[in-house]
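Notes for the one structure printed next.
Of the protein chains in this complex, all but one are displayed in their positions.
Right, chain A next:
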Amino acid sequence: MNRGVEEERERIPMSQRPEWADVRPVPQDDGPNPVVPIAYTDEFSETMDYFRAVWQFRRLILDALNVDLHEELHFVDQITKDNSKNYQIWHHRRWVAEKLGTQIASKELEFTREIFSQDAKNYHAWSHRQWVLQALGGWENELAYCDELLEDDIFNNSAWNQRYFVVTRSPLLGGLEVMRDSEVAYAIKAILAKPENESPWRYLRGLYKNDVNSLVNDPRVASVCLDVLLDKRDFVHALNMVLDLLSHHHQPSNELKDAVDAVSPDPKPSDSNFAERVCSILQLVDPIRASYWRWRKTSIPAQD
């Protein structure tokens, strides 16, 4: 692998730098501060990716010197902001937070919130946030936070995932059964706002996991499909949902059938079977997945 054209100082191997020739865990003179000299902080910030071993060393020092971990967390704060996709930093953060315990929960939630303000889908930060909630607590405002994020960007799949996480795992909300009704309403509202949004459709299905008959029998589901189709825009996911309903023996209303036929690019569809017709339309309106829709056509259960 080429070194590339960069010739910053960081690219020189550490073993060739005189100041690192004799690495020992020697404490600083100025009291119980982290050993790593402040003069090197900028270097570390720039070369975080290459210091996994040093992070390990740092933890050993922190333990040995019984350093105030609040200070350590502050140090990590600064570095994480510029290196928010570095596995080692997040893992180090988790190590520190775990040692500090439940007192640090709200600070950690606040910190990940700051990261999300820059990148609302940062996978590391979401993983950290989920860990914080489960290990240290702080569930009280999590659903409201998901609301906020989704108001900012209704397409944020991470926020939808977190919503599901909260609804199913929060000790404060009562679980999926209790929450299902209001969450279905929430998903439907999101669908109507942006029917091309993959996430709320999946979320809706997820709310009825292990109970697909309830999905099929919930009138709101067929109803939202109808509404989207009548609008004649961004109806691919709606058609897919109709297909799912039909596959579970839902009896479509004439209104729904008419709405589906109205969006068909083919003026003379040849399938007499309604479900097959839906598949044919999908092959035309979502051609990149034509193979998938062709397969769906072959796997439609026998209609009554």
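We take it that a contact is a pair of C-beta atoms (placed from the backbone, for glycine too) under 8 Å apart; a residue touches a chain by one contact, two chains touch by 3 or more; residues count from 1.
Here, contacts and distances are computed from a predicted model.
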Name per UniProt, for the chain absent here [options: "Radial spoke head component 4A", "Small ribosomal subunit protein uS10m", "Geranylgeranyl transferase type-2 subunit beta" or "Sorting nexin-1"]: "Geranylgeranyl transferase type-2 subunit beta"
Of A:Thr80, A:Thr112, A:Asn161 or A:Ser280, the one touching the omitted chain in the full complex: A:Asn161
Per the touch definition above, residue among A:Trp126, A:Tyr186 or A:Phe274 touching the missing chain: A:Trp126
Listed residues A:Lys209, A:Lys232 or A:His249, member touching the removed chain: A:Lys209
Residues in chain A touching the chain absent from view: 1, 3, 10-15, 20-23, 47, 49-54, 56-57, 59-60, 87, 91, 94-95, 121, 123, 126-127, 130-131, 155-158, 161-162, 164-165, 168-169, 197-199, 202, 205-206, 209, 287-292, 295, 299
